[in-house]
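Encoded as structure tokens, the structure appears first; notes follow it.
Other chains dropped; remaining ones untouched in position.
Naming follows writing order (A and B), and every chain is counted from residue 1.
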Amino acid sequence: MSETITTEVVNRVLYATIENPPINLVDRPFVRDLVELLDELDGSPDIGVAVFSSADEDFFLPHVDVLHIPEYTAEAARSGGPYDVNLGALYRRLSELGQVTITVLEGRAGGAGNEFALATDMRFASRERAVVGQLEVGTGLFPGAGAVQHLSRLLGRGNAMQVLLAADDWTAVEAERIGLVNKALPDEELWSYVTAVAERIAGFPAAAVRLVKRRINAATLSPREDAYVDGSLFATLASDPEMAKRISFLMDQGFQTRSRAELEIGAVLAEYSSSGAD
Amino acid sequence: MSETITTEVVNRVLYATIENPPINLVDRPFVRDLVELLDELDGSPDIGVAVFSSADEDFFLPHVDVLHIPEYTAEAARSGGPYDVNLGALYRRLSELGQVTITVLEGRAGGAGNEFALATDMRFASRERAVVGQLEVGTGLFPGAGAVQHLSRLLGRGNAMQVLLAADDWTAVEAERIGLVNKALPDEELWSYVTAVAERIAGFPAAAVRLVKRRINAATLSPREDAYVDGSLFATLASDPEMAKRISFLMDQGFQTRSRAELEIGAVLAEYSSSGAD
């Protein structure tokens, strides 16, 4: 029934491929399908590991659909339980999933798309093609679905400040250097490496895997309340006129389509100041 | 009186060499001798730094003696004080020692052997020969003597997940990249580097060294209760039938002897699933 996520199970590993044209935005259909997939995984003891990747050459998940924020937020809230609030809370559910989760980054992961990757347990990136970043601050938004918490803990204060405040693009090699991804691999090695890690873990005793993941989460995830605080800050800035002007400028450049405003978003963000749009 | 740890003191630095044939298992004799050594160091203001290394070319400390868990655990509990519970609690005592502690890794450090290294203050590894890892999850056990806490804090969530859940071998260079060791050095530089660091610190004012170590510990060590929680999870899984089957498979391959099941443990762990042993 999923429109945007195709799944296949091999050796206790679920491979989830995201295909949500035109550019894999985190939008209402994707969020709906993600909730459904998490519901399925919760009831699937036969799946040990879930591997997420994209069918789009250019994009893993570039960011949310900024024109339909209330819609995807409402869809995320339908996840229910302690996670019934916003996208960040849904991602928290992803982090606490019983299965081990892995993201394969081959195209661009930005904003809430990178926050999806950060919510999974491990990230492996194509050395040639992956690009990651948090564009929010450059658009006047707050990275409210987990990036502040994850990056503060993964990268430390100095690099978290740079990634979040400069809102620029990071290559896979630089992302590996600062600890944002586990490892950057050449395309010709990427999938065999990931499959080996995934099948390996899926073949280990499930009780040990589950307990260890739970204890790492207890030591590394931020307090759950942060999903609410950061989500509120996102909501606040999303109704700021300054944000509307920046997004309008970006839409004029082709934002949310396969255009330079997406493929070189890091550079385009910096052009607003000198565009006279202000 | 120590059977398994030889010591020598030079310029306020104690060099402790582990030699516990056949392969330096963390077993009852080693734990007994470690407790004795910690008792001695507690009463030795003339020693500023303790450097731990192994006399065995292949092994620093590969893991615990899985056939005698109650015996070494009881020995660890004899350490007394707030540390009278299990191996993790004894390692916590090691972390809180008044002296600065350094581990030199030239062979394999795995499981509770790597947890020993993580409990010391710094780790320097032979670029050519050191291999580190946490095999527990691959055997159905829980890494309950500190690895979850140390790796979560040293490596961050992503790499901690991979090291602990994939339970694979890591080279010194990769271990340095993710922050698991301070530095990987070529064999020809390793000991002169370590000796210089150790003698340097041992020559500095003791009050400053002690206070700074105490404050770093306050900022970086996990709550003490975690030694009890993680130790309990280890004990729980140690009586799981799934663990018994995996260990039995490994014993058939030569586990706990100088065999491929030790020298290539990372690879051997993954062979169980396809062995039909299940």
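Note that a residue touches a chain if its C-beta (ideal position, glycine included) is under 8 Å from a C-beta of that chain, and two chains touch if they have at least 3 such contacts.
Here the structure is a predicted model, which means the values were calculated and not measured.
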Next item on the list: Count all the copies in this homomeric complex, not only the 2 that are shown.
Entry: 3
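Simple rule for what comes next: only the chains that are shown with their structure count from here on.
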Margin query: What's the distance between the Cα centroids of chain A and chain B, rounded to whole Å?
Written below: 35
Margin query: Could you list, by residue number, the parts of chain A that touch chain B in their complex?
Written below: 100, 121-123, 150, 153-155, 179, 181-182, 197, 199-201, 203-205, 207-209, 211-213, 215-217, 219-221
Check: Residues of chain B touching chain A in their complex?
Finding: 136-143, 148-149, 151-153, 156-162, 164-168, 178-179, 222, 226, 229-230, 233, 237, 240, 242-243, 246, 269-270, 272-273
